[in-house]
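With one protein chain removed, the remaining protein chains of the complex are shown where they sit.
What follows is chain A.
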Amino acid sequence: MDLEFSPEDLAFREEARAFIAENYPSALRGKQEEGEELAKEDFLSWHRVLAKKGWIAPAWPKEYGGPGWTTTQRFIWSEELARADTLPILPFGINMVGPVIYTFGTPEQKARFLPRILSGEDWWCQGYSEPGAGSDLASLRTRAVRDGDHYIVNGQKTWTTLAQHADWGFFLVRTDPDSKPQEGISFLLIDMKSPGVTVRPIITLGGEHEVNEVWLEDVRVPVDQRIYEENKGWTCAKFLLAHERTGIAGVARSKRGVERIKTIARSEMDGDRPLIANPFFKRKIAELEIDLTALEYTELRTLASEASGRGPGPESSLLKIKGTEIQQRLTELALEAVGHYGAPYFRGFGEGDNEHPIGPDYAHRAAPTYFNGRKTSIYGGSNEIQRNIIAKMVLGL
């Protein structure tokens, strides 16, 4: 047992760092720094670079297109991505539906969908929550009725992130209304261009259009787009949620966030000294950093047990709770640090509008990021639900 990286790991780190430095799209860097809203093409440009290199899906088995990295290499890679402040790779294809397909799908389904997830040709979205089924996801009511080789799907999904760009969606639907809630659900892949699919925007507190309502009206879905057995979709859903929760810890990103807070606190003045010299503020950064270290080593222990063959279990709820709490505290500290300049509302650059946003560059997204960040303790199973999972599944209460 040790903490040292092997010479091979160190060489890999150099390689990863150099690759990012040489290949990260510079246009993207500029937009990120200016806090500009990102278009579909922006997300895809970096995705394609990684796909070409074969590094887009670090966690996938090699036979499906993963790079075959060790757990340590994956850890180093995520650290390097965060260090370079790259745009996160969208999770819906790579981290969510991809693992479900290679774990539960047929050979035909794997061949049909996995390569296009890797290449970025298909943009995926997630059709889970419904207006009446949030924390109680298993109470979902979207119906799929068998009609020969098809299902006819009717219902409404909500909080569907970036569905406005999606080519495909993975949906939980009810195929047996008479059994227990968890037992009558199936996992369907739906072409978002199918007749009867309507996507409507939901505007959130920071003014962003990130999430959507998705309406399904008599949508015909071929039966061969069902993953795993009929009425066994909950198995896929639970598997996916556990995967989502590990990704949600966001340790490397939060480390970057801590550095960012320190940079802001060095620039902001507090009387005759920079804010970072204020003992109250400094203490809050220190406490946050200590909690982040605790999360990091908890995640490393989880990864290590995964590497020894055990998939992510209910322990991943701990990572979700602590990870999102830390992400939220980071947004709180950033807003606190910028003082008065948290108030101006920056609505992005309009057509032909080159006016510089009000206040320092690091300030104008602080409030919207704080508002938007409240979602992290709600999505992916609220933190209250995660505590229930730990109570029941880990502690046996």
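Heads up, the rule we're going with is that a residue touches a chain if its C-beta (ideal position, glycine included) is under 8 Å from a C-beta of that chain, and two chains touch if they have at least 3 such contacts; residues count from 1.
We adopt the following convention: contacts and distances are computed from a predicted model.
Enquirer: Select, from "Menaquinol:cytochrome c reductase cytochrome c subunit", "Pimeloyl-CoA dehydrogenase small subunit", "ABC transporter substrate-binding protein" or "Circularly permuted type 2 ATP-grasp protein", the UniProt-recorded name of the complex's unshown chain.
Expert: Checked against "Menaquinol:cytochrome c reductase cytochrome c subunit", "Pimeloyl-CoA dehydrogenase small subunit", "ABC transporter substrate-binding protein" or "Circularly permuted type 2 ATP-grasp protein": the hidden chain maps to "Pimeloyl-CoA dehydrogenase small subunit".
Enquirer: I'm checking contacts with the chain that's been left out. Which of A:Gln109, A:Gln126, A:Thr142 or A:Thr158 qualifies?
Expert: Result: among the candidates, A:Thr158 touches the missing chain.
Enquirer: Kindly state which of the options A:Pro67, A:Pro115 or A:Gly207 is in contact with the chain not pictured.
Expert: A:Gly207
Enquirer: So which bits of chain A touch the chain we can't see?
Expert: 129, 132-136, 139, 158-159, 202-205, 207, 211, 268-272, 275, 278, 280-281, 332, 335-336, 339-345, 347, 358-359, 367-368, 370-372, 374-375, 377-379, 382-384, 387
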